[in-house]
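Removed: one protein chain of the complex. Kept in place: all other protein chains.
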Amino acid sequence: MKRIAVVLSIMFVASLLIFSGCAKEPTEAIKIGVIGPMSFTQGEGHWNGAVMAAEEINKDGGIKVGGKRMKIELVKADSNEFLSMTDATNAMEKLCTSDKVDFIVGGFRTEAVLAMQDIAMDNKKIFIGCGAADDQLCGRVAADYDRYKYWFRGTPFKSSLLGKTCFIHLATVAGVLKKELGIEKPKVAIVMEKQAWVDKILAAAKVVVPKMGMDVVGVWQPSQTATDVTAELSAIQSAGADIIFTAFSASVGVTFAKQANELKIPAFMVGINVEAQKETFHEATGGMSEGVFTMNTYAKNIRQNELTGPYLDTYQKRYGLMPVYTADTYSAIKYGLIPAIEKAETIESDAVVATLEVMEYLVPSGKIAYEPDHDLKWGPGYLTSLGCQWQNGEFLGVWPNDWVAEEGAEPVTYKGMAPIKIPQALIDKYKK
Amino acid sequence: MIHDIKVLDIIISGLISGSTYAILALGFSLIFGVARIVNIAHTAFYMLAAYVIYSATYKMGIHPIVAMIIAIIVITFLGIICYKFLIEPIREREAAVLIATIALAMVFQESMLLGFGGHYLSVQPLIKGYLAIMGVKIMWQQLLTIIIAVVTLGAVWTWLSKTRTGLAIRSTAQDREVANLMGMDEGKIAVITMGVSVALAAFTGAVVVPLTVLNPFMWLHPLVMMMAAVVLGGMGSLKGSFVGAYILGFTEALVVFLLPGGAYLKVSVALFIMVLVLVIRPEGLYGVYFEEER
Partner (left out) sequence: MGSLIFYLRKLIKIFRSEVLVLPSRVAVMLFFLFIILFPIIFPDPYYYRVIVLASIFAILAASWDLLSGFTGQMNFGHALFFGVGAYTSAMLNLNLKIPPIASIPLGAVAAVMAGLIIGIPCLRLRGTYLALTTLSFPIILVGMIFAFPGFTGGELGVSGLSRLADSYIGNYYIVTITMLVLVTVMWKITDSNIGIILHAVREDEIAVRTSGVNTTRYKLLAFSLSGFFAGISGGLYAHYMRVAGPSTLEVNTSFLVVIYAIFGGIATIYGPVGAVFVLIPLLEFLRFLEHVRIPDQILSIMPDLLGKFLVKFVEILPNTRMFIFAFFILMILLFMPDGLLPWLRDKVETQCPRCKVRNISRRQTCRICTADLH
């Protein structure tokens, strides 16, 4: 009993010490909650981006809201959403009602974001989603504007647009194969993990790919966390596929690329592979990253506009890594939320919503404008995203390179594009 | 769309997962048989071994084979410590042991999450490249894994059936009290068995790590499959665990090949088969239907 008392009193004193050190809250501050799975890359991205934005704004003395100087204060909330839905909603409720934040950015897993969205809307807090792609999220805004108007999409595009972009990438790759190897009608194997965001892309692919003049030789749907895909790969090879059209958001992306390269499968991997968007992908695959083409937001060699360079440089200098797309909490805060607050001259949610939805603003990845349902506008001049390819352990931007969005339009090229590289195994298959 | 089915692919794929589950199931049923411990943390040790190998090869630059040996030793040691300090004191309470092992698995998972984050990692194969037989590509590493796994299974089998310690373990598993009465130090045998069991889990980690992707949750899937294998084969029957493991491994492989659009269903189908078997034979394929221990 005595020992327990001693331990308890030590803990008590220690906690007193720690709490006494808690930062004193500045009286005039805009509180922004950053919610995400903080033990994972996605959550780290959320937090890093937000910290950078807040520091940059605070360094300049904060912002002026209706004659007052206000600083930004971030509140970190670990949603633990990959493991526990209840944790995610609790974290959100805590942000809204206990920590009393004014705005919220973050969120990743759609199931959790749907639940968190509801809580934020209950509390009339602006919630800029920086991770989940599902169409439903903005569909709710369209269906019940008054309730869901506080939701904005920050990044990425809704999944149907992700699909559209992927088809353009597929067509680009098919064009390259035709030009370089003379493949008139490439055979496409569709390999997509079993997840809801994929369903629409998959359904569309079955229709669109044949229309684009390619043959679909098969559809494979491994689990998102499959650790062995050799079975699928053998089947793909025996089906004679030239292109593998992928949609992966989890570890299967690593497994697939690693094993495909180890087995030297003669096919071009194009599509979405979220793991391949990370700088650590080359290491994660044990050096087997070659040739993987994925949609992405940023690339070392690409400057979409004048903001991209400084952003990428500062981020890399500070965290030693390229930003992942969830780090767009940076643009959401710095270029979206804060200017909107300044313009609205208040931190009152309704006023900020009204300002934000009509704003058009430049961010490091392009230009943001909102659709009526608070979704992101897509297309040349706005956001297009990039196509990036792993070449010799380097992750390079390869698209849009002379991309003509529609007939008669100006071709789009971002600064610094590299050429697309065809995997050696595929070249060998056609040029023996 | 069904393509020409590659028998060889199914065999390789089934053999690999089957052997993995078999070694895991062997260790799991050993410690269950001897000490009546349902060790949920069994596959967590497998996960830990994989991480030890990763950090030894990449962070410290140790040769992969040496790293594997180190991993097996370290994890075995850890397993025995965990057993001594966390399980043994409460061994008489089965329920408490059960959640102690669950909590232990969570502790391991969270430690790895803290140390390495939720990133996916992988280790390079020992032998790079592949072998092409009749147009089917098989990684050397896969062949190596199968060979090592089968050899190990054989070795453990021989050890259990031929040596004195093996005999002691098997007889304790069959009847703890009688074994004790025959003068076997039941506590000591339990420690040895725990060591062997964890070593086998770590060993599985070592042979599988070059083929898989590491993350802190990689223990859950094999855990389920391993338990299913043990139940399917019949608890207490080592032969049953083997057969069960290979049945499940091949079921998974068949589902992946025959239902390309539904590869994610492989676990469901495998477990469904297990349930079917149990409905017909509640004691599992090779299990003996003991009257309840009283």
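We call the chains A and B, going by the order they appear; numbering starts again at 1 in every chain.
Here, a contact is a pair of C-beta atoms (placed from the backbone, for glycine too) under 8 Å apart; a residue touches a chain by one contact, two chains touch by 3 or more.
On a predicted model such as this, the values are computed, not experimentally measured, just so you know.
**Student:** Based on the whole complex, identify which of B:Ile80, B:Ile102 or B:Val191 touches the chain you can't see.
**Tutor:** In the complete complex, the chain left out is touched by residue B:Ile102.
**Student:** Using the touch definition up top, pick the residue from A:Met85, A:Ala204, A:Leu307 or A:Leu321 that touches the left-out chain.
**Tutor:** Of the listed residues, the one touching the omitted chain is A:Met85.
**Student:** Have a look at A:Glu28, A:Glu55, A:Glu111 or A:Asp350 and name the one touching the chain we're not showing.
**Tutor:** A:Glu111
**Student:** Please give every residue of chain A in contact with the chain that is not shown.
**Tutor:** 17-18, 20-23, 38-39, 76-78, 80, 83-87, 89-91, 93-94, 96-98, 110-111, 114-115, 118, 134, 136, 140, 194-196, 199
**Student:** In the complete complex, which positions of chain B touch the hidden chain?
**Tutor:** Touching the missing chain: residues 32, 38, 40, 86, 89-90, 92-93, 95-96, 98-100, 102-104, 106-107, 110-111, 113-114, 220, 223-224, 227-228, 230-231, 235, 262, 264-265, 267-269, 271-272, 274-275, 278-279, 282-284, 292, 294.
Quick note on the criterion: only the chains that are shown with their structure count from here on.
**Student:** Chain A touches which residues of chain B in the complex?
**Tutor:** 1, 3-4, 6, 9-10, 12-13, 16-17, 58, 113-114, 117-125, 128-130, 135-137, 139, 142, 211-213, 215, 217-218, 221, 253, 256-257, 260-264, 266-267
**Student:** Note which residues of chain A are touching chain B in the complex, please.
**Tutor:** Per the touch definition, chain A meets chain B at residues 37, 39-41, 44, 82, 193-194, 217-228, 230-235, 237-239, 251, 254-255, 258-259, 262-265, 275, 278, 280, 283-287.
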